[in-house]
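Excluded from the complex is one protein chain; the other protein chains are retained at their positions.
Chain lettering (A and B) follows the sequence in which the chains are written, and residue indices restart at 1 in each chain.
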Amino acid sequence: MSKRLIAAAIVAASATVSSPVLAGGEQAATVAVPLGQGAEAPRLERAGPAQRPQIRLERRSPAYWRVTLDNPPFNIFGPDTIPQLNEVIAAIENDPAVKVVVFDSAVPGFFLTHYDFVPVLAKSTGLAPGPTGLHPLPDMLVRLSRAPVVSIVSIRGRATGVGSELALASDMRFASREKAILSQWEVGAALVPGGGPMARLPRLMGRGRALEVLLGADDINGELAERYGYVNRSLPDAELDAFVESLAMRISTFDKQAIADTKRLVDIASLPADAEIKLEWDAFIESVQRPQAQQKIKRLMELGLQKNVDVETRLPHYTGTLGVK
Amino acid sequence: MSKRLIAAAIVAASATVSSPVLAGGEQAATVAVPLGQGAEAPRLERAGPAQRPQIRLERRSPAYWRVTLDNPPFNIFGPDTIPQLNEVIAAIENDPAVKVVVFDSAVPGFFLTHYDFVPVLAKSTGLAPGPTGLHPLPDMLVRLSRAPVVSIVSIRGRATGVGSELALASDMRFASREKAILSQWEVGAALVPGGGPMARLPRLMGRGRALEVLLGADDINGELAERYGYVNRSLPDAELDAFVESLAMRISTFDKQAIADTKRLVDIASLPADAEIKLEWDAFIESVQRPQAQQKIKRLMELGLQKNVDVETRLPHYTGTLGVK
Partner (left out) sequence: MSKRLIAAAIVAASATVSSPVLAGGEQAATVAVPLGQGAEAPRLERAGPAQRPQIRLERRSPAYWRVTLDNPPFNIFGPDTIPQLNEVIAAIENDPAVKVVVFDSAVPGFFLTHYDFVPVLAKSTGLAPGPTGLHPLPDMLVRLSRAPVVSIVSIRGRATGVGSELALASDMRFASREKAILSQWEVGAALVPGGGPMARLPRLMGRGRALEVLLGADDINGELAERYGYVNRSLPDAELDAFVESLAMRISTFDKQAIADTKRLVDIASLPADAEIKLEWDAFIESVQRPQAQQKIKRLMELGLQKNVDVETRLPHYTGTLGVK
């Protein structure tokens, strides 16, 4: 694909995100605190006026929040995203009223994708550890899992890499049967995933399917994601929003302490120790510096990673072309 | 619903349980020790003459027993049920010949439901601990899991609360695809479930689906219960009895020691520690005394809990109306 075609693809991809951010189904009549059609959700304060916020937090009611990932054209996650997500996680942890938070995406085709390979590595490794002592990315994920609040991801589009890891760290995952794709694509680029999937996937779906997801490093569609237990359920795209809305509204009427105590007891049996998560981040950082990974990422960037919608959309196809042995 | 309508509903509900206790399919030609059609099964001795036994034990053969839950109209489980179930569990533990026990219900529409909220709490908390040191309810459940005998539940009707917990503590669960409902409804009443589901559900179905069952606190039908691994399989209602009968008969011909040794080795990898179960009972007892729970249970009782078949049958609908935030 020529440079011009790549540029055209980017323009096309960007154009598509100018459509209304939230689908109609999410503004149904059952919302406790109704928002006007097209009402602008409050944006997080921290991002400077010059920097477009990549994440929006909307308080639909004191008990029910929405977090919308909005970093077009591909919802790539990088060192700039970290403080923004951290602000959201801290708010979830500390707010006395919130009971349930739904994560969704405003970017058509992309829930949340891979780590940003453009900034220099030091921009990521130089970040101060979070409250758990882990690097802030895994730190936020383990804090989300432990927060006394129910986290639900509503997946439409690609949840790959960090997107899959955010989904796995959340309490429940619902996906569009037609439009969701989950993947841990990293091994295809000679990387070890860094945000917890080796700890979380086998606990959800057993060792065999987890190894297939991680070592096949291929796209998993909505139907297979449900069959493997990668998500709770995949629903017809037209039903996903209403289902998630109804579940979140229901939970938002329950007692916060009963929710928190029940979740804490589930976590005893089901959450990995932070030490397991730490090993993964360390392995990711080690892998990304090896020549094998550097070479494959360089080649992917040449092919159009982070720029070309075809490369982002068919990433496992491209990783399948990088090495022949 | 007016008081008169509630009363009418109770009469209607009571009337339905006068039908024959065991379905014909369970008295198939393959039974080793045939029972005459409509033969009365031996009743447990312990319940005084004034008190109707809520549980029946039938020895179909020395190796194959049936335990039938029979406490109409809703198969509610309370402090009175505990010594009766304890007698059954002790018999299962100590009998040298029994290899397999099937639990089923004689109450149409209800396998076994929630804890009885009518007796004063002290009637439950005052009971002496069982052999494991746990309160006798969780004590019996962990002893059933560890008994050198195969326990199988055959679920037709609602298995909610204690019913779900008995099912989860058993070795295998089979459900009527059309007529089984499983649920842990407790969080909807500001309660923390107390009989082990936070320990057992994530080990069966993974954290995400377990949290959905526990925090959504909604009904799970037979089809979804199978998809989530809540039950081994859901079978067409017309096939359930023959399937369970055949499996139980098959196992009853196997060597007791091979069964017991194999089960014990499975338990190493799969049973929660008693300490985990204890935390749940303590959390339940704590939660039931909080004003939030007291208020919700009081409101449910006013609506007809334990009396009105509609409230018992559509319990998650009613818990969804108790609080708005």
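We take it that contacts are C-beta pairs under 8 Å (C-beta built on N, C-alpha and C of every residue); 3 or more make two chains touch, one makes a residue touch a chain.
None of the values given here were measured: they were computed from a predicted structure.
*Asks:* Among A:R209, A:R233, A:R250 or A:K263, which one touches the chain that has been omitted from the display?
*Replies:* Of the candidates A:R209, A:R233, A:R250 or A:K263, A:R209 is in touch with the missing chain.
*Asks:* From the listed residues A:V231, A:A293 or A:L315, report the one that touches the chain absent from this view.
*Replies:* A:A293
*Asks:* Touch as defined at the start, partner being the missing chain; which of A:E93, A:D218, A:D237 or A:D310 qualifies?
*Replies:* A:D218
*Asks:* Out of B:E87, B:D104, B:D171 or B:E280, which is the one that touches the chain we can't see?
*Replies:* B:D171
*Asks:* Since one chain has been left out of the picture, which residues of subunit A touch it in the full complex?
*Replies:* On the side of subunit A, residues 186-188, 190-193, 198-199, 201-203, 205-212, 214-218, 227, 272, 276, 279-280, 283, 287, 290, 292-293, 296, 320, 322-325 touch the unshown chain.
*Asks:* Under the stated touch rule, tell me which residues of subunit B contact the chain that is not displayed.
*Replies:* Where subunit B meets the chain not shown: residues 32, 61-63, 97, 99, 150, 170-173, 203-205, 226, 229, 231-232, 247, 250-255, 257-259, 261-263, 265-271.
Criterion: only the chains that are shown with their structure count from here on.
*Asks:* Could you work out how far the Cα centre of subunit A sits from that of subunit B, in whole Å?
*Replies:* A distance of 39 Å separates the two centres.
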